[in-house]
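Take a look at this one; I'll ask things after.
Complex shown without one protein chain; remaining protein chains in place.
The letters A and B name the chains in turn, as written, and every chain counts its residues from 1.
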Amino acid sequence: MSILSKSRICPETGLFFDDQAEKLIKWNAVTGVVFLLVGGLFGVLMALTRWTEVHILPADWFYLLLTAHGLDALIVWIIFFEMAVLYLASSTLLKVRLAAPKWAWLGYWLMLIGAVITNVMVLEGDSSVMFTSYPPMKAHPLFYLGIIVFAVGALIGTFCFFGTLVLAKEQKTYEGSLPLVTFGALTAAIIAVFTIASGAIILVPTLLWSLGYIAHIDPLMYKTIWWAMGHSSQQINVSAHVSVWYLIAAIVFGAKPLSEKVSRMAFLFYIFFLQLASAHHLLVEPGLSSEWKIFNTSYAMYLAVLGSMIHGLTVPGSIEAAQRKKGFNKGLFEWLRRAPWGNPVFSGMFMSLVMFGFLGGITGVIMGTEQINIIMHNTLYVPGHFHATVVAGTTLTFMAVSYFLVPVLFRRELWLPGLAKWQTYIYAIGVAGISVFMMAAGTLGVSRRHWDNNFADATLGFDYPAAAHMFLALNGISGLMAGLGGASFCIIMVGTILWGKKKSDVPASAPAPAPEPAVHQAGSAGTIAVPGTFVLALIFLGTFILYYYVNWKYLAEVWHLS
Amino acid sequence: MTSQDNNTPDGEHEHIPFFQRMMDNPFLLLFIGVVMPTVFYILWGVMEIATIPIATY
Partner (left out) sequence: MAIHPPETKIWWKEPIHSIEIWWVLIALVWSLIMFVMMPYWHIYGNQNLSNEAYRVDPEYFGEKVEDMVKKYTIREEGDTGIPVVAPPVGSDVFLLARLWEWYPILELKKGKEYRLHLSSMDWMHGFSLQPTNINLQVHPGYDFVVTVTPTESGKFAIICNEYCGIGHHTMAGRMYVTDK
């Protein structure tokens, strides 16, 4: 090991922490949480504004904060946290120092500076263009520059991840193949490279255009390439949070993948096909052929969906196997009933898994069906769907793992553990609410990114059905609840860091069980059946098929188009 | 794809099946992961947009 690097072994978990990597994980994660707090607050204000009877923000502030919410919650919070995940999955899990920590710090600062620049531009009010910033609508040049700087920082961090993989291989700090979690993180990193490259291809010319050096940016071209970044960045999230599910299954249960081969193949499907789905956003655009739309929106025959459905079985399946091995063998579901529901690391992860699958996954595939998109595009169905993926899925998972990581990294005990127990539930219910109610309103045609549900200032007015207003009110209430849950999370995290009881360095009997010897030894799969998980998976499939065809039925009822 | 790999010169890789070796190579995966969407999504898409005809009605 390099002479320069200091490191420690966590007495409680046995995890290896390189000094620099540890600091970077801390700073990235904490900075992410700060932006989550800001973004979440804006989210609540928006949910209250869309509540017809409450309608608290004026129009300009609504669009301004909507732009900031999208940027801060979707991009800044998540990518910062993902940097932490990448460093953890490489340096810590491979027991090697971080490659090029100075570069990693440069990446961190660029991300922070970029995020701040873009935020300032948005808050100044002349860049309320939404985070998608479709031309010919123009933002302040610094708006684009901030995003570019942020992306460059993220790219540097991603390369440090790759460098660390190389270093670990050279120094032989591990034997054989990468751990599955690291392989999942690698998937995320690969997608990140494509994401950021696409972003550069489109945002650099757009910046030049906003400065007046380029006369024209083709809106259709922009939208196509922009989504190669915008959607792929969501696929970074999916890969990252699925990896974290495996991580949590391992640290909470000592679970071992049912089969390395199957789980890795599922990630491989992600690497090959997941990014094609950027076409989800272009299904009702002029000029792109149905062939292009169908091939890309279906991830080449839904092979990435296959990957997700595999993870949907193997993550809970590995937990079931571990639990059965411990003796929770009664019936189909004793393993699940006897899981540590009071531990936010587990409860958050498991609710995230269920909601990502049932609410986010199913609706995403349906909305991404070429023709069905016609009855959903740009309605509130879209934000409803992605709050189930990126909030219930990614954000909740990252919250869950923070309950494990923050005490370990800062050597402090969790502050307000009683609240922490409930926090994941409050947040999950709130988020389930905003997802479902926005989708419900969207089914009734309510537009996304829209300030006035009553069209009061329109020359030709229109009334949404009464039920739509009811769903928007329920969305507002759920938004308050999600806001409460989100704020509790931030308070617990900040409190833990500042005021949590310092842990002694003596190994204590920790709440998060130290990884026991692997649950089953060689030849994993042959040993344990996971009937409970299989039944859950079949219920999932049944729901999926039913809801899928319900939507074809809805589609069949609209005007004929050809 | 199973026993054929024995004759690999590199001692470290002997016996390791082709697919496993592919999945153990981050940079090969990076290459595929970038080329796939670049070709099928970006290049194909951009070509279609670039060839949209001009209105002549």
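Here is the rule we go by: a residue touches a chain if its C-beta (ideal position, glycine included) is under 8 Å from a C-beta of that chain, and two chains touch if they have at least 3 such contacts.
Worth saying up front: this structure is predicted, and the values here are computed from it rather than measured.
Residue in contact with the omitted chain (choice from A:Q234, A:Q275 or A:T379): A:T379. Residue-wise, the contact with the chain that is not shown comes from A:P257, picked out of A:G153, A:G230 or A:P257.
When the omitted chain is restored, the residue from A:I9, A:L211, A:L498 or A:A529 that touches it is A:A529. Among A:A249, A:I271 or A:M351, only A:A249 touches the chain that is left out of the view.
Along chain B, the points of touch with the absent chain fall at residues 2, 15-17, 19-20, 52-57.
For chain A, the residues touching the absent chain in the complete assembly are 59-60, 63, 93, 128, 130, 134, 136-137, 174-181, 218-220, 223, 246-247, 249-251, 254-264, 282, 284-287, 289-290, 294, 298, 301-303, 305-306, 309-310, 313-314, 317-318, 365, 369-371, 373-379, 443-445, 447-452, 455, 457-462, 464-465, 515, 518, 521-526, 528-531, 533-534, 537, 541, 544-545, 548, 552, 555-556, 558-562.
Simple rule for what comes next: only the chains that are shown with their structure count from here on.
Chain A and chain B have centres, each the mean of its CA atoms, that are 25 Å apart. Residues 20, 23-24, 26-27, 29-30, 32-34, 36-38, 40-42, 44-46, 48-49, 52 of chain B are the ones touching chain A in the complex. Those residues of chain A that touch chain B in the shared complex are 162, 165, 177-178, 183, 186-187, 190-191, 193-194, 197-198, 218, 220-221, 224-225, 228, 232, 264, 268, 271-273, 275-276, 278-279, 282, 286-289, 292, 295-296, 300.
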